[in-house]
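Let me begin by handing over the structure; questions about it come next.
Note that one protein chain of the assembly has been removed; the remaining protein chains are unaltered in position.
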Amino acid sequence: MINISDDNFEKHKALNGQEQSDQELKQYNYLNLGPTHPATHGIFQNILKMDGEVIVDAQPTIGYIHRAFEKLAENRPFYQITTITDRLNYCSSPINNIGWHLTVEKLLGVKTPKRLDYLRVIIMELARIADHIICNSVVAVDTGALTGFLYVFQWREKIYEIYEEICGARLTTNIGRIGGFERDFSEKVFAKINNLLTELPAALSEFEKLVMRNRIFMDRTVNVGGITGERALEYSFTGPNLRAAGVDYDVRVMTPYCSYEDFDFTIPVGSSGDTYDRFCVRQEEMWQSISIIKQALKNLPKGDFHADVPEFYLPPKEEVYNTMEGLIWHFKIVMGEINVPKGQVYQSVEGGNGELGFYLVSDGGRQPYRLHIRRPCFIYYQAYPEMIKGSMLSDAILTMSSMNVIAGELDA
Amino acid sequence: MAEVNNQILGESISAQFGNQVLSVEETYGTLDIVVEKSIIIPLIKWLKTHDKFQVNFLTSLCGVHFPEQNDRELSVVYYLHSFINNIRFRIHVFLPASQPEIPTLTTLFAGANWMERETFEFYGIKFIGHPDLRIILNVEDMDYHPLLKQYPLVDATRTDKDDKYFGR
Partner (left out) sequence: MGLNTSKLPNGPEMYVGEGYGLTQIEKVIGMARANSIWPLPFATSCCGIEFMATMASTYDLGRFGAERLSFSPRQADLLMVMGTIAKKMGPILKQVYTQMAEPKWVIAVGACASSGGIFDTYSVLQGIDKVIPVDVYVPGCPPPPEAILDGILKIQELIKNEPLRRRESAEYNDLLHSYQID
(Lines give C-alpha, C1' and ligand atoms only; values in the text may rest on other atoms or scores of the structure.)
Protein backbone atom coordinates (compact mmCIF):
# COMPACT_ATOMS: atom_id res chain seq x y z
CA MET A 1 0.00 0.00 0.00
CA ILE A 2 1.23 3.46 -0.75
CA ASN A 3 1.36 5.40 2.45
CA ILE A 4 1.35 9.06 1.60
CA SER A 5 3.43 10.55 4.29
CA ASP A 6 6.33 12.87 4.12
CA ASP A 7 8.73 9.94 4.60
CA ASN A 8 7.41 8.02 1.66
CA PHE A 9 7.68 10.91 -0.73
CA GLU A 10 11.06 11.65 0.74
CA LYS A 11 12.25 8.13 0.00
CA HIS A 12 11.30 8.53 -3.64
CA LYS A 13 12.81 11.96 -3.82
CA ALA A 14 16.05 10.94 -2.17
CA LEU A 15 16.52 8.37 -4.89
CA ASN A 16 16.28 11.19 -7.39
CA GLY A 17 19.12 12.86 -5.56
CA GLN A 18 17.17 15.85 -4.33
CA GLU A 19 17.42 17.06 -0.78
CA GLN A 20 14.72 18.94 1.03
CA SER A 21 14.78 20.75 4.30
CA ASP A 22 12.23 20.15 7.04
CA GLN A 23 11.00 23.69 6.48
CA GLU A 24 10.11 22.96 2.88
CA LEU A 25 8.49 19.67 3.73
CA LYS A 26 6.06 21.24 6.16
CA GLN A 27 4.61 23.75 3.74
CA TYR A 28 3.51 21.27 1.11
CA ASN A 29 0.69 18.81 1.22
CA TYR A 30 0.59 15.52 -0.60
CA LEU A 31 -2.46 14.41 -2.49
CA ASN A 32 -2.91 10.85 -3.61
CA LEU A 33 -4.55 10.82 -7.03
CA GLY A 34 -4.97 7.16 -6.40
CA PRO A 35 -5.34 4.19 -8.63
CA THR A 36 -9.12 4.21 -8.26
CA HIS A 37 -10.24 7.64 -9.29
CA PRO A 38 -13.11 8.65 -11.53
CA ALA A 39 -11.05 10.94 -13.65
CA THR A 40 -7.97 8.85 -14.23
CA HIS A 41 -9.18 6.72 -17.09
CA GLY A 42 -7.35 3.65 -16.15
CA ILE A 43 -5.49 2.63 -13.04
CA PHE A 44 -2.34 4.51 -12.39
CA GLN A 45 -1.42 6.53 -9.40
CA ASN A 46 0.09 9.93 -8.90
CA ILE A 47 1.26 11.33 -5.62
CA LEU A 48 1.03 15.08 -6.09
CA LYS A 49 3.08 17.46 -4.02
CA MET A 50 0.98 20.56 -3.81
CA ASP A 51 1.47 24.07 -2.59
CA GLY A 52 -2.17 24.92 -1.97
CA GLU A 53 -3.90 24.26 -5.25
CA VAL A 54 -0.80 24.43 -7.42
CA ILE A 55 1.12 21.28 -8.20
CA VAL A 56 4.81 21.44 -7.47
CA ASP A 57 5.80 17.88 -8.28
CA ALA A 58 4.29 14.53 -9.10
CA GLN A 59 5.43 10.97 -8.55
CA PRO A 60 3.63 8.51 -10.84
CA THR A 61 3.29 4.84 -10.06
CA ILE A 62 2.13 2.44 -12.74
CA GLY A 63 1.94 -1.30 -13.09
CA TYR A 64 -1.42 -1.90 -11.48
CA ILE A 65 -2.49 -3.87 -14.50
CA HIS A 66 0.78 -5.46 -15.48
CA ARG A 67 -0.23 -8.62 -17.31
CA ALA A 68 3.21 -9.70 -18.53
CA PHE A 69 2.47 -9.62 -22.25
CA GLU A 70 6.10 -9.98 -23.21
CA LYS A 71 6.59 -13.10 -21.11
CA LEU A 72 3.23 -14.48 -22.22
CA ALA A 73 4.17 -14.02 -25.86
CA GLU A 74 7.20 -16.26 -25.42
CA ASN A 75 4.85 -19.10 -24.55
CA ARG A 76 2.21 -18.82 -27.23
CA PRO A 77 2.35 -19.65 -30.95
CA PHE A 78 2.30 -16.77 -33.39
CA TYR A 79 -1.37 -16.94 -34.22
CA GLN A 80 -2.42 -16.96 -30.58
CA ILE A 81 -0.53 -13.77 -29.86
CA THR A 82 -3.08 -11.80 -31.87
CA THR A 83 -5.51 -12.16 -28.99
CA ILE A 84 -2.90 -10.73 -26.63
CA THR A 85 -2.20 -7.74 -28.85
CA ASP A 86 -5.93 -6.94 -28.81
CA ARG A 87 -5.63 -6.06 -25.16
CA LEU A 88 -2.92 -3.46 -25.58
CA ASN A 89 -4.76 -0.36 -26.74
CA TYR A 90 -8.18 -1.92 -26.37
CA CYS A 91 -10.01 1.10 -27.74
CA SER A 92 -8.58 0.44 -31.21
CA SER A 93 -7.68 -3.22 -31.15
CA PRO A 94 -7.78 -3.88 -34.93
CA ILE A 95 -4.75 -1.64 -35.34
CA ASN A 96 -2.79 -3.74 -32.85
CA ASN A 97 -3.89 -6.97 -34.53
CA ILE A 98 -2.94 -5.83 -38.00
CA GLY A 99 0.35 -4.44 -36.69
CA TRP A 100 1.22 -7.85 -35.29
CA HIS A 101 0.22 -9.60 -38.50
CA LEU A 102 2.38 -7.20 -40.48
CA THR A 103 5.32 -8.00 -38.20
CA VAL A 104 5.00 -11.73 -38.73
CA GLU A 105 4.47 -11.24 -42.45
CA LYS A 106 7.65 -9.21 -42.59
CA LEU A 107 9.53 -12.00 -40.84
CA LEU A 108 8.12 -14.62 -43.18
CA GLY A 109 8.57 -12.50 -46.27
CA VAL A 110 4.92 -12.65 -47.28
CA LYS A 111 3.76 -10.36 -50.06
CA THR A 112 0.20 -9.18 -49.58
CA PRO A 113 -2.24 -8.43 -52.42
CA LYS A 114 -3.53 -4.90 -52.90
CA ARG A 115 -7.11 -5.70 -52.02
CA LEU A 116 -5.99 -7.05 -48.66
CA ASP A 117 -4.00 -3.88 -48.00
CA TYR A 118 -6.96 -1.65 -48.77
CA LEU A 119 -9.31 -3.69 -46.61
CA ARG A 120 -6.81 -3.50 -43.76
CA VAL A 121 -6.56 0.26 -44.20
CA ILE A 122 -10.35 0.58 -43.94
CA ILE A 123 -10.36 -1.41 -40.70
CA MET A 124 -7.46 0.51 -39.20
CA GLU A 125 -8.97 3.88 -39.98
CA LEU A 126 -12.29 2.82 -38.48
CA ALA A 127 -10.40 1.80 -35.36
CA ARG A 128 -8.65 5.15 -35.27
CA ILE A 129 -11.99 6.96 -35.46
CA ALA A 130 -13.30 4.79 -32.63
CA ASP A 131 -10.26 5.53 -30.45
CA HIS A 132 -10.40 9.28 -31.02
CA ILE A 133 -14.15 9.29 -30.35
CA ILE A 134 -13.50 7.93 -26.88
CA CYS A 135 -10.61 10.24 -26.16
CA ASN A 136 -12.24 13.44 -27.29
CA SER A 137 -15.60 12.77 -25.71
CA VAL A 138 -13.93 11.87 -22.44
CA VAL A 139 -11.94 15.11 -22.47
CA ALA A 140 -15.26 16.90 -22.83
CA VAL A 141 -16.74 14.83 -19.97
CA ASP A 142 -13.85 15.83 -17.75
CA THR A 143 -14.70 19.47 -18.28
CA GLY A 144 -18.32 18.66 -17.41
CA ALA A 145 -19.89 18.23 -20.84
CA LEU A 146 -21.55 14.82 -20.68
CA THR A 147 -23.83 15.37 -23.68
CA GLY A 148 -21.09 15.06 -26.26
CA PHE A 149 -20.09 11.67 -24.89
CA LEU A 150 -23.63 10.32 -25.10
CA TYR A 151 -24.20 11.58 -28.64
CA VAL A 152 -20.91 10.46 -30.09
CA PHE A 153 -20.71 7.06 -28.38
CA GLN A 154 -23.55 5.81 -30.55
CA TRP A 155 -21.20 5.97 -33.53
CA ARG A 156 -18.81 3.75 -31.69
CA GLU A 157 -21.67 1.26 -31.48
CA LYS A 158 -22.05 1.49 -35.26
CA ILE A 159 -18.35 0.77 -35.67
CA TYR A 160 -18.74 -2.18 -33.30
CA GLU A 161 -21.49 -3.49 -35.59
CA ILE A 162 -19.10 -3.36 -38.53
CA TYR A 163 -16.49 -5.32 -36.58
CA GLU A 164 -19.11 -7.85 -35.59
CA GLU A 165 -20.04 -8.44 -39.22
CA ILE A 166 -16.41 -9.06 -40.10
CA CYS A 167 -15.01 -11.03 -37.21
CA GLY A 168 -17.78 -11.62 -34.68
CA ALA A 169 -16.46 -9.56 -31.79
CA ARG A 170 -17.13 -6.01 -30.68
CA LEU A 171 -14.19 -4.73 -28.74
CA THR A 172 -11.26 -7.13 -28.63
CA THR A 173 -11.55 -8.14 -32.22
CA ASN A 174 -8.74 -10.62 -33.00
CA ILE A 175 -9.39 -9.54 -36.58
CA GLY A 176 -7.75 -11.19 -39.54
CA ARG A 177 -5.02 -13.77 -39.73
CA ILE A 178 -1.36 -13.87 -40.58
CA GLY A 179 -1.63 -13.48 -44.34
CA GLY A 180 -5.05 -11.92 -44.66
CA PHE A 181 -8.60 -12.10 -43.45
CA GLU A 182 -10.63 -15.24 -42.77
CA ARG A 183 -13.26 -14.29 -45.33
CA ASP A 184 -13.94 -11.46 -47.68
CA PHE A 185 -16.08 -8.54 -46.59
CA SER A 186 -19.70 -9.24 -47.43
CA GLU A 187 -22.14 -6.81 -49.04
CA LYS A 188 -23.60 -6.10 -45.62
CA VAL A 189 -20.24 -4.85 -44.37
CA PHE A 190 -19.87 -2.42 -47.22
CA ALA A 191 -23.46 -1.26 -46.76
CA LYS A 192 -22.77 -0.58 -43.07
CA ILE A 193 -19.54 1.25 -43.82
CA ASN A 194 -21.25 3.44 -46.41
CA ASN A 195 -24.04 4.13 -43.96
CA LEU A 196 -21.49 5.18 -41.36
CA LEU A 197 -19.69 7.44 -43.81
CA THR A 198 -22.90 9.27 -44.68
CA GLU A 199 -24.05 9.78 -41.11
CA LEU A 200 -20.87 10.18 -39.08
CA PRO A 201 -19.85 13.61 -40.49
CA ALA A 202 -23.08 15.16 -39.25
CA ALA A 203 -22.56 13.70 -35.78
CA LEU A 204 -18.95 14.88 -35.62
CA SER A 205 -19.95 18.38 -36.71
CA GLU A 206 -22.61 18.44 -34.03
CA PHE A 207 -20.04 17.41 -31.42
CA GLU A 208 -17.67 20.10 -32.63
CA LYS A 209 -20.34 22.77 -32.48
CA LEU A 210 -21.09 21.81 -28.90
CA VAL A 211 -17.55 21.74 -27.67
CA MET A 212 -14.81 23.08 -29.86
CA ARG A 213 -15.54 26.80 -29.87
CA ASN A 214 -17.31 26.68 -26.53
CA ARG A 215 -15.88 29.38 -24.31
CA ILE A 216 -15.86 27.28 -21.17
CA PHE A 217 -14.13 24.42 -22.92
CA MET A 218 -11.52 26.70 -24.43
CA ASP A 219 -10.87 28.43 -21.12
CA ARG A 220 -10.30 25.05 -19.53
CA THR A 221 -8.05 23.63 -22.21
CA VAL A 222 -6.05 26.39 -23.91
CA ASN A 223 -2.52 26.71 -22.46
CA VAL A 224 -3.05 23.77 -20.17
CA GLY A 225 -0.54 20.95 -19.95
CA GLY A 226 1.66 22.08 -22.80
CA ILE A 227 4.95 20.66 -23.97
CA THR A 228 7.32 21.96 -26.62
CA GLY A 229 8.25 20.00 -29.71
CA GLU A 230 11.90 19.59 -28.73
CA ARG A 231 11.05 18.33 -25.27
CA ALA A 232 8.47 15.97 -26.73
CA LEU A 233 11.12 14.51 -29.04
CA GLU A 234 13.46 14.06 -26.10
CA TYR A 235 10.75 12.04 -24.40
CA SER A 236 10.13 9.96 -27.57
CA PHE A 237 6.55 11.13 -27.91
CA THR A 238 4.65 9.91 -30.94
CA GLY A 239 1.16 10.19 -32.27
CA PRO A 240 -1.32 13.01 -31.71
CA ASN A 241 0.56 14.21 -28.61
CA LEU A 242 3.69 14.83 -30.67
CA ARG A 243 1.81 16.29 -33.60
CA ALA A 244 0.03 18.72 -31.29
CA ALA A 245 3.45 19.89 -30.14
CA GLY A 246 4.41 20.79 -33.69
CA VAL A 247 6.37 17.82 -35.06
CA ASP A 248 4.76 16.16 -38.06
CA TYR A 249 5.84 12.57 -37.52
CA ASP A 250 3.38 9.96 -38.65
CA VAL A 251 4.46 6.37 -39.24
CA ARG A 252 1.97 6.06 -42.09
CA VAL A 253 3.88 8.71 -44.00
CA MET A 254 7.44 8.18 -42.78
CA THR A 255 7.65 4.41 -43.28
CA PRO A 256 4.48 3.51 -45.16
CA TYR A 257 3.03 0.07 -44.64
CA CYS A 258 -0.04 -1.60 -46.05
CA SER A 259 -0.19 0.62 -49.16
CA TYR A 260 -0.69 3.85 -47.24
CA GLU A 261 1.37 5.61 -49.90
CA ASP A 262 -1.58 5.25 -52.28
CA PHE A 263 -3.78 7.46 -50.16
CA ASP A 264 -3.97 11.21 -50.12
CA PHE A 265 -4.33 12.63 -46.64
CA THR A 266 -2.87 15.42 -44.54
CA ILE A 267 -1.34 15.24 -41.10
CA PRO A 268 -2.81 17.79 -38.70
CA VAL A 269 -0.15 19.52 -36.65
CA GLY A 270 -0.66 21.80 -33.67
CA SER A 271 1.57 24.52 -32.36
CA SER A 272 1.69 24.70 -28.61
CA GLY A 273 1.19 21.12 -27.51
CA ASP A 274 -1.49 22.01 -25.01
CA THR A 275 -4.73 20.17 -24.31
CA TYR A 276 -6.73 22.17 -26.83
CA ASP A 277 -4.25 21.38 -29.60
CA ARG A 278 -4.37 17.69 -28.77
CA PHE A 279 -8.16 17.78 -28.92
CA CYS A 280 -8.16 19.57 -32.25
CA VAL A 281 -5.50 17.28 -33.75
CA ARG A 282 -7.53 14.22 -32.84
CA GLN A 283 -10.71 15.79 -34.19
CA GLU A 284 -9.04 16.61 -37.50
CA GLU A 285 -7.53 13.13 -37.69
CA MET A 286 -11.02 11.71 -37.55
CA TRP A 287 -11.98 13.79 -40.58
CA GLN A 288 -8.84 12.59 -42.38
CA SER A 289 -9.69 9.00 -41.53
CA ILE A 290 -13.15 9.42 -43.02
CA SER A 291 -11.53 10.72 -46.19
CA ILE A 292 -9.11 7.78 -46.32
CA ILE A 293 -11.92 5.26 -45.96
CA LYS A 294 -13.82 6.97 -48.79
CA GLN A 295 -10.74 6.75 -51.02
CA ALA A 296 -10.19 3.13 -50.14
CA LEU A 297 -13.77 2.20 -50.94
CA LYS A 298 -13.70 4.07 -54.20
CA ASN A 299 -10.45 2.51 -55.40
CA LEU A 300 -10.86 -0.94 -53.88
CA PRO A 301 -9.26 -3.37 -56.33
CA LYS A 302 -10.62 -6.81 -57.01
CA GLY A 303 -8.53 -9.70 -55.95
CA ASP A 304 -7.69 -12.01 -53.09
CA PHE A 305 -8.41 -11.17 -49.51
CA HIS A 306 -5.41 -13.19 -48.39
CA ALA A 307 -1.87 -13.79 -49.49
CA ASP A 308 -1.01 -17.00 -51.29
CA VAL A 309 0.98 -18.65 -48.54
CA PRO A 310 -0.35 -22.12 -47.80
CA GLU A 311 2.37 -22.65 -45.19
CA PHE A 312 1.07 -19.95 -42.89
CA TYR A 313 -2.50 -19.17 -43.86
CA LEU A 314 -5.01 -21.76 -42.67
CA PRO A 315 -6.87 -23.38 -45.59
CA PRO A 316 -10.66 -23.04 -45.74
CA LYS A 317 -12.63 -25.73 -43.95
CA GLU A 318 -14.01 -27.31 -47.12
CA GLU A 319 -10.48 -28.04 -48.22
CA VAL A 320 -9.46 -29.31 -44.82
CA TYR A 321 -12.26 -31.84 -44.73
CA ASN A 322 -12.17 -32.88 -48.36
CA THR A 323 -8.62 -32.71 -49.64
CA MET A 324 -5.46 -34.35 -48.34
CA GLU A 325 -3.27 -31.30 -48.84
CA GLY A 326 -5.67 -29.07 -46.94
CA LEU A 327 -5.67 -31.47 -44.02
CA ILE A 328 -1.90 -31.73 -43.94
CA TRP A 329 -1.34 -27.96 -44.15
CA HIS A 330 -3.91 -27.40 -41.40
CA PHE A 331 -2.19 -29.91 -39.16
CA LYS A 332 1.27 -28.54 -39.83
CA ILE A 333 0.29 -24.94 -39.25
CA VAL A 334 -1.57 -25.56 -36.00
CA MET A 335 1.00 -27.99 -34.58
CA GLY A 336 3.84 -25.68 -35.58
CA GLU A 337 5.80 -27.90 -37.91
CA ILE A 338 6.43 -25.17 -40.44
CA ASN A 339 9.94 -23.83 -40.70
CA VAL A 340 9.86 -20.24 -39.61
CA PRO A 341 12.96 -18.25 -40.57
CA LYS A 342 15.31 -17.23 -37.79
CA GLY A 343 15.96 -13.54 -37.44
CA GLN A 344 14.84 -10.32 -35.91
CA VAL A 345 12.39 -7.86 -37.32
CA TYR A 346 10.80 -4.61 -36.18
CA GLN A 347 7.55 -3.35 -37.64
CA SER A 348 5.65 -0.33 -36.46
CA VAL A 349 2.19 0.97 -37.20
CA GLU A 350 0.51 4.24 -36.38
CA GLY A 351 -1.78 3.37 -33.51
CA GLY A 352 -4.33 5.64 -31.93
CA ASN A 353 -1.66 6.96 -29.58
CA GLY A 354 1.39 6.86 -31.76
CA GLU A 355 4.01 4.46 -33.00
CA LEU A 356 3.12 0.98 -31.87
CA GLY A 357 6.08 -1.23 -32.64
CA PHE A 358 6.71 -4.95 -32.42
CA TYR A 359 10.26 -6.27 -32.18
CA LEU A 360 10.23 -9.96 -32.86
CA VAL A 361 13.20 -12.25 -32.40
CA SER A 362 12.55 -15.66 -33.83
CA ASP A 363 14.64 -18.77 -33.29
CA GLY A 364 12.77 -20.95 -35.77
CA GLY A 365 10.20 -22.34 -33.36
CA ARG A 366 6.46 -21.81 -33.35
CA GLN A 367 6.71 -19.27 -30.53
CA PRO A 368 8.68 -16.05 -30.58
CA TYR A 369 12.00 -16.12 -28.77
CA ARG A 370 11.46 -12.55 -27.69
CA LEU A 371 8.70 -10.10 -28.40
CA HIS A 372 9.16 -6.54 -27.29
CA ILE A 373 6.23 -4.22 -27.79
CA ARG A 374 7.04 -0.56 -28.14
CA ARG A 375 4.08 0.94 -26.37
CA PRO A 376 3.51 4.65 -27.03
CA CYS A 377 1.50 5.32 -23.85
CA PHE A 378 4.23 3.93 -21.61
CA ILE A 379 6.81 6.17 -23.20
CA TYR A 380 5.00 9.45 -23.25
CA TYR A 381 3.46 9.12 -19.81
CA GLN A 382 6.93 9.72 -18.35
CA ALA A 383 6.59 13.36 -19.30
CA TYR A 384 3.40 13.82 -17.30
CA PRO A 385 5.03 15.22 -14.13
CA GLU A 386 6.86 17.76 -16.22
CA MET A 387 3.72 18.74 -18.09
CA ILE A 388 1.67 19.45 -14.99
CA LYS A 389 4.27 21.24 -12.95
CA GLY A 390 2.91 24.61 -11.95
CA SER A 391 -0.67 23.94 -12.99
CA MET A 392 -3.67 23.37 -10.81
CA LEU A 393 -5.28 20.07 -9.93
CA SER A 394 -8.17 20.38 -12.36
CA ASP A 395 -5.73 21.14 -15.15
CA ALA A 396 -3.75 18.03 -14.25
CA ILE A 397 -6.87 15.92 -14.65
CA LEU A 398 -7.56 17.38 -18.08
CA THR A 399 -3.96 16.92 -19.19
CA MET A 400 -4.11 13.28 -18.28
CA SER A 401 -7.32 12.59 -20.13
CA SER A 402 -6.22 14.51 -23.21
CA MET A 403 -3.02 12.48 -23.39
CA ASN A 404 -5.21 9.40 -23.87
CA VAL A 405 -3.36 7.09 -21.54
CA ILE A 406 -4.79 3.62 -21.93
CA ALA A 407 -3.88 1.43 -18.97
CA GLY A 408 -3.54 -1.74 -21.03
CA GLU A 409 -0.89 -0.17 -23.19
CA LEU A 410 0.80 1.55 -20.27
CA ASP A 411 1.55 -1.56 -18.32
CA ALA A 412 1.31 -4.46 -20.75
CA MET B 1 24.88 15.93 -49.53
CA ALA B 2 24.72 12.27 -50.33
CA GLU B 3 21.62 10.52 -49.19
CA VAL B 4 22.17 8.49 -46.08
CA ASN B 5 21.45 4.83 -46.51
CA ASN B 6 22.29 1.71 -44.55
CA GLN B 7 25.62 1.22 -46.24
CA ILE B 8 26.87 4.77 -45.68
CA LEU B 9 25.75 4.68 -42.06
CA GLY B 10 27.38 1.33 -41.39
CA GLU B 11 30.64 2.35 -42.99
CA SER B 12 30.80 5.68 -41.16
CA ILE B 13 30.23 4.05 -37.81
CA SER B 14 32.87 1.41 -38.47
CA ALA B 15 35.29 4.06 -39.64
CA GLN B 16 34.72 6.27 -36.60
CA PHE B 17 34.83 3.65 -33.90
CA GLY B 18 37.10 1.08 -35.39
CA ASN B 19 37.38 -2.32 -33.81
CA GLN B 20 34.95 -1.62 -30.99
CA VAL B 21 32.18 -2.07 -33.53
CA LEU B 22 31.88 -5.84 -33.49
CA SER B 23 29.61 -6.37 -36.46
CA VAL B 24 27.38 -4.52 -38.89
CA GLU B 25 24.65 -6.54 -40.63
CA GLU B 26 21.53 -5.78 -42.57
CA THR B 27 18.49 -7.96 -41.82
CA TYR B 28 15.09 -7.35 -43.41
CA GLY B 29 16.27 -3.97 -44.64
CA THR B 30 17.39 -2.70 -41.25
CA LEU B 31 20.91 -2.27 -39.98
CA ASP B 32 21.88 -4.29 -36.89
CA ILE B 33 25.07 -3.04 -35.30
CA VAL B 34 26.78 -4.87 -32.44
CA VAL B 35 29.15 -2.75 -30.39
CA GLU B 36 31.06 -3.03 -27.19
CA LYS B 37 29.67 -1.61 -23.99
CA SER B 38 32.39 1.00 -23.65
CA ILE B 39 31.45 3.00 -26.71
CA ILE B 40 27.67 2.84 -26.61
CA ILE B 41 27.09 6.28 -25.08
CA PRO B 42 29.79 8.05 -27.15
CA LEU B 43 28.39 6.35 -30.27
CA ILE B 44 24.83 7.48 -29.71
CA LYS B 45 26.01 10.97 -28.77
CA TRP B 46 28.09 11.15 -31.94
CA LEU B 47 25.12 10.01 -34.01
CA LYS B 48 22.80 12.50 -32.34
CA THR B 49 25.07 15.51 -32.80
CA HIS B 50 26.39 14.51 -36.24
CA ASP B 51 25.26 17.12 -38.76
CA LYS B 52 24.57 14.60 -41.49
CA PHE B 53 23.01 11.73 -39.54
CA GLN B 54 21.04 13.72 -36.91
CA VAL B 55 19.66 10.71 -35.11
CA ASN B 56 17.10 12.57 -33.05
CA PHE B 57 14.69 9.89 -31.90
CA LEU B 58 15.04 6.93 -29.59
CA THR B 59 12.26 4.60 -30.64
CA SER B 60 12.70 2.07 -27.87
CA LEU B 61 15.11 0.15 -25.71
CA CYS B 62 14.79 -3.43 -24.58
CA GLY B 63 16.68 -6.39 -23.27
CA VAL B 64 17.00 -9.94 -24.55
CA HIS B 65 18.30 -12.99 -22.72
CA PHE B 66 20.38 -15.65 -24.45
CA PRO B 67 21.24 -18.17 -21.76
CA GLU B 68 23.40 -20.36 -24.02
CA GLN B 69 25.89 -17.72 -25.06
CA ASN B 70 28.66 -17.73 -22.49
CA ASP B 71 29.67 -14.32 -21.21
CA ARG B 72 27.20 -12.63 -23.55
CA GLU B 73 23.92 -13.73 -22.01
CA LEU B 74 22.17 -10.41 -21.69
CA SER B 75 21.71 -8.01 -24.54
CA VAL B 76 20.45 -4.46 -24.60
CA VAL B 77 18.96 -3.34 -27.90
CA TYR B 78 18.61 0.35 -28.76
CA TYR B 79 16.31 1.28 -31.64
CA LEU B 80 17.17 4.62 -33.14
CA HIS B 81 15.56 6.69 -35.85
CA SER B 82 16.73 9.71 -37.77
CA PHE B 83 13.75 11.74 -38.97
CA ILE B 84 15.62 13.91 -41.43
CA ASN B 85 17.16 10.96 -43.27
CA ASN B 86 14.28 8.57 -42.56
CA ILE B 87 16.54 5.76 -41.53
CA ARG B 88 16.03 3.34 -38.67
CA PHE B 89 18.64 1.03 -37.19
CA ARG B 90 19.34 -1.03 -34.09
CA ILE B 91 22.38 -1.16 -31.85
CA HIS B 92 23.03 -4.25 -29.74
CA VAL B 93 25.29 -4.51 -26.73
CA PHE B 94 26.03 -7.86 -25.12
CA LEU B 95 26.70 -8.10 -21.41
CA PRO B 96 27.82 -11.02 -19.27
CA ALA B 97 25.31 -12.32 -16.77
CA SER B 98 27.87 -12.01 -13.98
CA GLN B 99 28.20 -8.26 -14.46
CA PRO B 100 25.17 -6.79 -16.24
CA GLU B 101 26.02 -3.11 -16.02
CA ILE B 102 25.85 -0.47 -18.69
CA PRO B 103 25.84 3.35 -18.60
CA THR B 104 22.49 5.07 -18.80
CA LEU B 105 21.10 6.86 -21.82
CA THR B 106 18.98 9.32 -19.86
CA THR B 107 21.53 12.10 -20.30
CA LEU B 108 20.92 12.05 -24.06
CA PHE B 109 17.28 11.05 -24.30
CA ALA B 110 14.90 11.78 -21.43
CA GLY B 111 12.54 9.11 -22.72
CA ALA B 112 15.02 6.37 -21.86
CA ASN B 113 14.18 6.74 -18.16
CA TRP B 114 11.25 4.40 -17.91
CA MET B 115 12.49 2.16 -20.71
CA GLU B 116 15.63 1.44 -18.69
CA ARG B 117 13.62 0.86 -15.54
CA GLU B 118 11.53 -1.71 -17.39
CA THR B 119 14.64 -3.43 -18.76
CA PHE B 120 16.16 -3.48 -15.27
CA GLU B 121 13.01 -4.96 -13.83
CA PHE B 122 12.70 -7.68 -16.44
CA TYR B 123 16.37 -8.68 -16.80
CA GLY B 124 18.34 -7.28 -13.91
CA ILE B 125 20.51 -5.08 -16.12
CA LYS B 126 21.80 -2.18 -14.05
CA PHE B 127 22.03 1.19 -15.73
CA ILE B 128 24.81 3.17 -14.09
CA GLY B 129 23.91 6.79 -13.50
CA HIS B 130 20.15 6.32 -13.84
CA PRO B 131 18.36 8.82 -11.58
CA ASP B 132 15.78 6.42 -10.17
CA LEU B 133 16.41 2.77 -10.99
CA ARG B 134 13.68 0.74 -9.33
CA ILE B 135 10.88 -1.60 -10.23
CA ILE B 136 8.19 0.03 -12.30
CA LEU B 137 5.62 -2.52 -13.39
CA ASN B 138 5.58 -5.28 -10.81
CA VAL B 139 4.95 -5.22 -7.07
CA GLU B 140 7.63 -3.38 -5.14
CA ASP B 141 8.91 -6.36 -3.23
CA MET B 142 9.47 -8.52 -6.30
CA ASP B 143 12.70 -10.33 -5.73
CA TYR B 144 13.47 -11.87 -9.08
CA HIS B 145 13.71 -10.70 -12.67
CA PRO B 146 10.84 -12.43 -14.42
CA LEU B 147 11.72 -12.31 -18.09
CA LEU B 148 14.91 -14.32 -17.70
CA LYS B 149 14.49 -17.64 -19.41
CA GLN B 150 14.89 -19.75 -16.29
CA TYR B 151 11.73 -18.43 -14.66
CA PRO B 152 8.36 -19.86 -15.64
CA LEU B 153 5.42 -17.88 -16.91
CA VAL B 154 2.85 -19.06 -14.43
CA ASP B 155 3.01 -18.24 -10.79
CA ALA B 156 4.53 -21.16 -8.94
CA THR B 157 2.48 -20.50 -5.82
CA ARG B 158 -0.97 -20.81 -7.36
CA THR B 159 -3.14 -23.47 -5.81
CA ASP B 160 -6.28 -23.66 -7.87
CA LYS B 161 -5.28 -24.91 -11.27
CA ASP B 162 -4.51 -28.58 -11.55
CA ASP B 163 -1.63 -29.03 -13.98
CA LYS B 164 -2.85 -32.31 -15.41
CA TYR B 165 -5.95 -30.66 -16.88
CA PHE B 166 -3.92 -27.88 -18.42
CA GLY B 167 -1.50 -30.06 -20.28
CA ARG B 168 1.54 -28.95 -18.28
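A and B are the chain letters, set down in written order, and residue numbers restart from 1 in every chain.
By our rule, a contact is a pair of C-beta atoms (placed from the backbone, for glycine too) under 8 Å apart; a residue touches a chain by one contact, two chains touch by 3 or more.
Note that the structure is predicted; figures quoted are calculated from it, not measured.
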Option from A:Phe149, A:Phe190 or A:Phe265 whose C-beta touches the chain left out: A:Phe149
Given A:Ala68, A:Val320, A:Ile338 or A:Leu393, the one touching the chain that is not displayed: A:Ala68
Touching residues (missing chain, whole complex) on chain A: 1, 34-38, 42-43, 63-68, 71-72, 83-84, 86-87, 90-91, 134, 149-150, 153-154, 156-157, 160, 170-172, 407-408, 411
Positions on chain B where the hidden chain makes contact: 137-139, 146, 151-155, 158, 160-161
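The rule is simple: only the chains that are shown with their structure count from here on.
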Complex contacts: residues of chain B adjacent to chain A: 27-28, 30, 32, 56-60, 62, 64-65, 77, 79, 83, 86, 88, 90, 109-115, 118, 122, 131-132, 134-139, 146-147, 153
Chain B-facing residues of chain A, complex: 12, 15-17, 62-63, 66, 68, 70-72, 74-75, 106-107, 231, 233-237, 249, 254-255, 343-346, 348, 355, 357, 359, 361, 369-370, 372, 374, 378-383, 411-412
